[in-house]
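Please see the structure below; I have some questions.
Heads up, one of the protein chains got dropped from this complex, but the rest are sitting where they should.
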Amino acid sequence: MSRAKPSAPPQREPHGGLVVALRATFKRDLILLLRRRGEVLNPLVFFALVITLFPIGISPDPELLSTIAPGLLWVAALLAALLSLDSLFRGDYDDGTLEQLLLSPQPLAVLALAKVAVHWLLTGLPLALMAPVLGIMLSLPAGSYLVLALSLALGSASLSLIGAIGAALTVGLSRGGVLLSLLVLPLYIPVLIFGAGAVQAAILGDAVSAHLAILGALLAVALMFAPWAIAASLRISING
Amino acid sequence: MAFSSLNDFFAMGGHAPYVWSAWAMTLTLLLGSVLHARHERRQLIRQLQRRSRRERHHAAQGRAPRSRSRAGDIDDT
Partner (left out) sequence: MWTFINKLGSPRWFYAISARLLPWLWAAAAVLIAVGSIWGLAFAPADYQQGNSFRIIYVHVPAAFLAQSIFVAMAVSGLIFMVWKIKIADMAAAMMAPLGAAMTFIALFSGAVWGVPTWGTWWMWDARLTSMLILLFLYVGVIALRGAFSSRDSASRAASVLAMVGVINIPIIKYSVDWWYTLHQPATFSVTSRPAMPLEMWMPLLIMVLGFYCFFIALTLTRTRSEILRRESTKRWVRELAGEGG
């Protein structure tokens, strides 16, 4: 059993190499993103701001707000997640790291998956954890707060995966940001339907598990297809 | 015939604005597509003819034909 020495990286251990590359990509992205505190906090502040806009723009009536709260929370969280997607690959694209990833012997799809995982950990998950607090401000009925957080945590993983496809397609374009939203939002709609639906079911006392199960199924489909689409899109953007 | 007179046909039993506006929009877009496709083709052929005339003119003058390749049709074989 050969121990991998730091000075002599293993040459022909595909499996070990993949895990090493995965962990390295994951760690690097995590550290880089944590260093940019602003980028991690921006989506959260945006989430809170947008939620604030609705009572101001519609009505402060708690009864009205409580009926539309599930949808509002989900849409605002979705938009906040969308906002943070543009920078998913842009930093690496600008400084050439992305090209290096392309040249690496490890499958790009898996490395992209690591990047998306970091994005979810530092965007989707915090949004999911913050949502119940904003739910209070929108008079979200009791009994649905846990489902709100759960559905958002589960759903935002799909949103990160799907959104990464759009981010990969537009990373090389000069005005890619708005186009990214246009490409990704229609694809978000199924997740939105079942995510908000789960919260509404919790309010009505209906079966929540069905919605969460479908959210899980959507995540499974996304996990199956998205990494390859992301890799193909990254290749197109770099070679363009 | 589902209608007893031409006037009845146009009136569509009171639903005239709906039926006719739907049909009008459809035919407009279909015809518009055809006209656009024809215009597109004619314009292209005119451009190609102009270019071939220019090249023959240059060749006759003994100049090498300048191939101005537009960014749009770079051939990537």
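A and B are the chain letters, set down in written order, and residue numbers restart from 1 in every chain.
Everything that follows uses one rule, which is that contacts are C-beta pairs under 8 Å (C-beta built on N, C-alpha and C of every residue); 3 or more make two chains touch, one makes a residue touch a chain.
All of these numbers come straight from a predicted model, not from anything done at the bench.
Residue-wise, the contact with the chain that is not shown comes from A:L183, picked out of A:A48, A:L79 or A:L183.
Take chain B: the residues that touch the chain left off the picture are 1-3, 9, 12-15, 18-19, 21-23, 25-26, 29-30, 33-34, 37-38, 40-41, 44-45, 48-49, 51-52, 67, 69, 71-76. Residues of chain A in contact with the chain left out of this view: 165, 169-170, 172-173, 175-176, 179, 182-183, 185-187, 189-190, 193-194, 197, 218, 221, 225, 229, 232-233, 236-237, 239-240.
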